[in-house]
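I have placed the structure first, in the form of structure tokens, so that the comments after it can refer back to it.
Note that one protein chain of the assembly has been removed; the remaining protein chains are unaltered in position.
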Amino acid sequence: MTSLILRTTTRYLTPLLLIFSVFLFLRGHNQPGGGFAGGLVAAAPFALFSIAFGAAEARRVLQVEPRWLIGVGLLAALASGVIGLLGGYPFLTGTWGYLKLPGFGVLDIGTPLFFDLGVYLAVIGVTLSIIFALEEAE
Amino acid sequence: MEVILAFVIGGLFALAIYMLLRRSLVKLLIGLALLSHAANLLIFTAAKLTRGRPPVIGMETAALEPPFADPLPQALILTAIVISFGVMAFALALAFRAYRSVGTDDLDQMQSTDV
Amino acid sequence: MMLAISVLSGFGLAFAAPILSRRFGRAAGWILALLPAGLTLYFIGLLPSAAAARPAAFSAPWAPDLGLVFSFRADGLGLLFALLISGIGALVVTYTGGYLKGNPNLGKFYAWLLVFMAAMLGVALADNMILLFVFWELTSISSYILIGFEHERASARAAALQAFLVTGGGGLALLAGLLLLGSAGGTLELSALLGQGDVLRASPFYFPAVLLILLGAFTKSAQFPFHFWLPNAMEAPTPVSAYLHSATMVKAGIYLLARLGPVLNGTDVWVYAVGGVGAATMLVGGYLALSQTDLKRLLAYSTVSALGMLTLLIGLGSPHALEAAIVLLLAHGLYKGALFLVAGALDHETGTRDITQLGGLFSAMKLTAIAGGIAALSMAGLPPLFGFLSKELTYEAALEFGPWLAGAVVLAGLSFVFVAGVVGVGPFWGKQKQTPKSPHEAPLSMWLGPAILAGLSLLLGIFPNSISRFLISPAASGAIGESTSVKLALWHGVNPAFVLSVATILIGAGLFAARHPIRSGLSRFAWRWGPSFFYDRSLDALNALARGQTRLLQSGYLRFYLFAIILTVTGLAGFTLFTRGGLPVPVAVSEVRFYEAALALLILLAAFVATVSWSRLGAVAALGVAGYGVALIYLLFGAPDLAMTQFLIESLTVILFVLAFYHLPHFAQLSSRTARVRDGLIALLAGGLMTSLVLSAVDAQLHPSISGYFVENALPLAHGRNIVNVILVDFRGIDTMGEITVLGIAAIGVYALLKLHTDRKKDKKGGGE
Partner (left out) sequence: MTSIRCRAQTFEAEHPEEFLMNVLLILPILIPMLTAVLALLLQKSRSTQRAVSSIGAWTLFAAAAWLVVDVWRNGIQAAQMGNWPAPYGITLVADLFSAVMVLLAGIIAAAVGMYSLVSVDAQREEFGYHSLYHFLLMGVCGAFLTGDLFNLYVWFEVMLMASFVLMALGGERGQMEGAIKYVTLNLISSALFLSALGLLYAIAGTLNMADLAYKFSDVSASQHPGLMTTLAILFMLAFGIKAAVFPLFFWLPASYHTPPVAVSALFAGLLTKVGVYALIRVFTLIFLQDVGYTHSLILVIAGLTMVSGVLGAVAQYDFRRLLSFHIISQIGYALMGLGIFTASALGGAVFFIFHVSIAKASLFLVSGVAQRLYRTCDLKRLGGLYQTQPMLAALFLVSAMSLAGIPPFSGFFAKLGLVKAGLDTGQHVIVAVALGVSLLTLFSMLKIWGEAFWKPIPDQSGTTGGLSGVRLSNWLFPIAILSAISVVLGLGAGPAFNFALQAGEQLMDPSLYIQAVLGGAP
């Protein structure tokens, strides 16, 4: 399992996959993709890491406890909903702002994107906790 | 095409149920996986099929011209897929743990809690 | 208001009883008896207004939507019972202080005794029928606890259970009966219902309502064939036997019959059911009493007989019969209560209640003996005691209905005389016998009760008219349903009833003299096939049925659970689909392209391989192929998001399967060929159903989808072009919130399952890395 090819591929693939995952996540609102798919792709390199170098190594690379990511993701989703609520609107009511970025033009930034970020983080956390746990099982 | 898929769905359900009725815990898991495929495909098919046209508004246009695939069932199926993935992962861990504590994956040996 | 308080006060005192009992020790009995004594005086004070047909009443809502009103009414009939309950209650509470002296559970005993008393008062005084039922059930539960007071003994537990099941079962019938009666009469208030006799008798509900109510009354009042619980209930401490199972609770059924008689009697059903069961009970009880050697069981059977006589009189329903019933009720309460208490004193002082071991105790227990003797004479029906009056009236009423009936009543009367002799005379006269404890006089608390009751039997016998106007007449009026005036007199002249009376006493005395041969003769005819036998058998049958059913249904085999569920679903849904005309009309909604058909076939094939594969990895690979196939279908029909997710998830699932397979065993052939064929058929059936459903639904769109809204508003209002994603994170964001929650929980679960084993044992199998 822990072949040299896998190890090497993993090293080179990791940044690529991470960038791709952010891309998938960001374009999700307008093109196929989104937090869920993005999160899965982002989890992939760490999953490969754990297969190639063992779960302990993968945990070290990840630096945060995957279950913490789950909590933060859920909290983000929840918070994005509460923003509308605090404004006197129902839970999850979208709040939007514009962000003018040189080169990108006008970007719509809103709580639904923040919500999707929660999904993204939670999915990474979930996938990795499951895979690490299975890897570490005696 | 709906008619053909209806038979595929029926077939998937039948195979899933057949697997659920096995005595091996692992086969049961495969049955569960097939069951979720069947149910998802059922939602997809029952809501009518539209070839090709995804429900995405093009970058240059402001509106989507019909015909396009119904987005709602897609969202539902997506949710259902993800949920059944979670369930599946848990079920696998459960099977693993059960095998460890019972020492077999024969479901007929797991009846100490019933009678 | 006072009326309601008077009923409920017992519940209040019950809570305080354990504390008082601990605080005041031996004096507690006397202190607690103050309440019932005070209530007795209060009820006596209510008698004149009841006699004047202006009974005290109280009403407040409890649960009006359920027809339950907190209403009480103290008419003559109710007050007669209330007086018995509170009066004897006072004596029994006092008696308990002596009888259970030093028992660590005395406080609880007082509490339940008071709960019972309050509940019984509620039964007698409630005007609302559901309220009556509430109190009725409370008497059952307090009786249960009190019978099982000495719960270390299995026999006491069994007897308590038996009594509760029989009376509780009857109680449920009673509830249904009362509700039916209520809906037939349009009211649940007894006072209002009593004017509805003709309406009720004409109602289609009359017959079922009467049967159900009778079932309730008969079980409570230990009528044949439900009488068996009462002798067994003698497991209870004697104060309980005297109070609940002789003087009061068992008469709740009688009370109900008397109460409802005016509106229900007069039909064949009533006469034959009530009269017939009453007569049978009277004779069976009287007969069974003859062979008993245990004092309390003897009295219990004799009580059954008396209850039967009461029921018979109410069934006859004539004014004379009902008057006789009222007088008998009072007379019986007085003498039987006294005799039970005497029996308890004998037991307490000598250590045995076996009548063959008791004799010649007069010198040791003079006061007890005198009280017991007077009570026995009343029971035997000797003048000038109250029991004599009651017997005269009963004979007169029976004679109205012909010699057969009179004969039956005389037979029961003979048994009364016999029992009176055995209990009130036998233990005290003749040769003194060796008893487990050396006998001496019972303490004041224990002879006072019998003495007062016996004294009343004597007083009322000599001055019967002292109570006829204010107590007997109003009560009889309640049972008859119209105002009546009962004249009681000790001496009626020489009439047929008197002749029968004299004959009863003489023959009865003769029987008593021959009691030893009679007992040994009768005991050979032990009644093995009695109702008690059927009770036991039906409990056994119930347990066997329960076990059988459970073993059949809850077999422990997951497969059988799945069978049951899948067959139920397929059968019920299929049946509905086919019988209700939902069969599919196969229409090719969109045309088929070759590669699509090939893809469909591939999915099926892959799934098939996954099911039949012998290798785990092969099966999982095939499963993955099937999943990718489904993803391709999504892609072909305009669902790229779905396809992408399905691809990713499917890959991940395969990885998880493979990781888990390190730790799981290989496939093994576990099912037989027949099993596989059977499962295959079931699976095909279920699959077929799903296919038909899809085909029907594809063709049956009734309303257009709401999706148009999402398409229109996704960009302008939700700022997104990918409508599926906008639905997921905005339109139906809360779904997604739930979805990631499920994932999060699953992850916690996987982690915990793999890492936490509270019953961890080291096993060497497997090992991942």
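Each chain carries a letter (A, B and C) given by its place in the written order, and its residues are counted from 1.
FYI, a residue touches a chain if its C-beta (ideal position, glycine included) is under 8 Å from a C-beta of that chain, and two chains touch if they have at least 3 such contacts.
No experiment lies behind these values; they were computed from the predicted model shown.
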Touch partners, limited to displayed chains, of the chain removed from view: A, B, C
Residue touching the undisplayed chain, where the options are C:465, C:483, C:523 or C:543: C:543
From C:444, C:572, C:617 or C:677, residue that would touch the chain that is not displayed: C:572
Residue in contact with the excluded chain [from A:19, A:56 or A:75]: A:75
Residue ranges of chain C at the interface with the undisplayed chain: 61-68, 108, 130, 133-134, 137-138, 140-141, 144, 148, 151-152, 154, 157, 160-161, 164-165, 168-169, 172-173, 175-176, 179-180, 183, 542-543, 545-547, 549-551, 553-554, 556, 558, 560-562, 564-566, 568-569, 572-573, 576-583, 690, 693-694, 696-698, 700-707, 709-710, 713, 717, 730-735, 737-739, 741-742, 744-746, 748-749, 751-753, 755-760
Footprint left on chain B by the chain that the document does not show: 20, 25, 28, 32, 35-36, 38-40, 42-44, 46-48, 72-73, 76, 79-80, 83, 86-87, 90-91, 94-95, 97-98, 101-102, 107, 110-114
Chain A residues that touch the omitted chain in the full complex: 67-68, 70-72, 74-75, 78, 81-82, 84-85, 87-100, 109
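Quick note on the criterion: only the chains that are shown with their structure count from here on.
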Pair with more cross-chain C-beta pairs in contact, given A-C and A-B: A-C
Distance from chain C to chain B - Cα centre to Cα centre, in angstrom: 49
Chain centre separation in whole Å, for chain C relative to chain A (CA means): 61
Sequence positions of chain B contacting 2 or more other chains: 54, 56-57, 59, 78, 82, 86, 89, 92-93, 96
Chain A, residues touching no fewer than two other chains: 30-32, 36, 126, 130, 133-134, 137
For the chain C and chain B complex, residues of the former touching the latter: 550-551, 554-559, 562-563, 566, 586-593, 596-597, 600, 603-604, 607-608, 610-611, 616, 619-620, 623, 626-627, 630, 633-634, 636-642, 645-646, 649, 652-653, 656-657, 660-661, 663-665, 667-668, 670-671, 679-680, 682-684, 686-691, 694-695, 697-698, 701, 705-707, 710-712, 714-715, 721-724, 727-728, 731-732, 735-736, 738-740, 742-743, 745-747, 749-750, 753-754, 757, 759, 763, 765-766
Contact footprint of chain C on chain A as seen in their complex: 28-37, 40-41, 47, 54, 66-67, 70-71, 73-74, 77-78, 81, 91-92, 94, 96, 108, 110, 112-113, 115-116, 118-119, 122-123, 125-127, 129-131, 133-138
List of chain C residues in touch with chain A within their complex: 640-641, 644-645, 648-649, 652, 655-656, 659-660, 663, 718-722, 724-726, 728-730, 733-734, 736-737, 740-741, 743-744, 746-748, 750-751, 754-755, 766-769
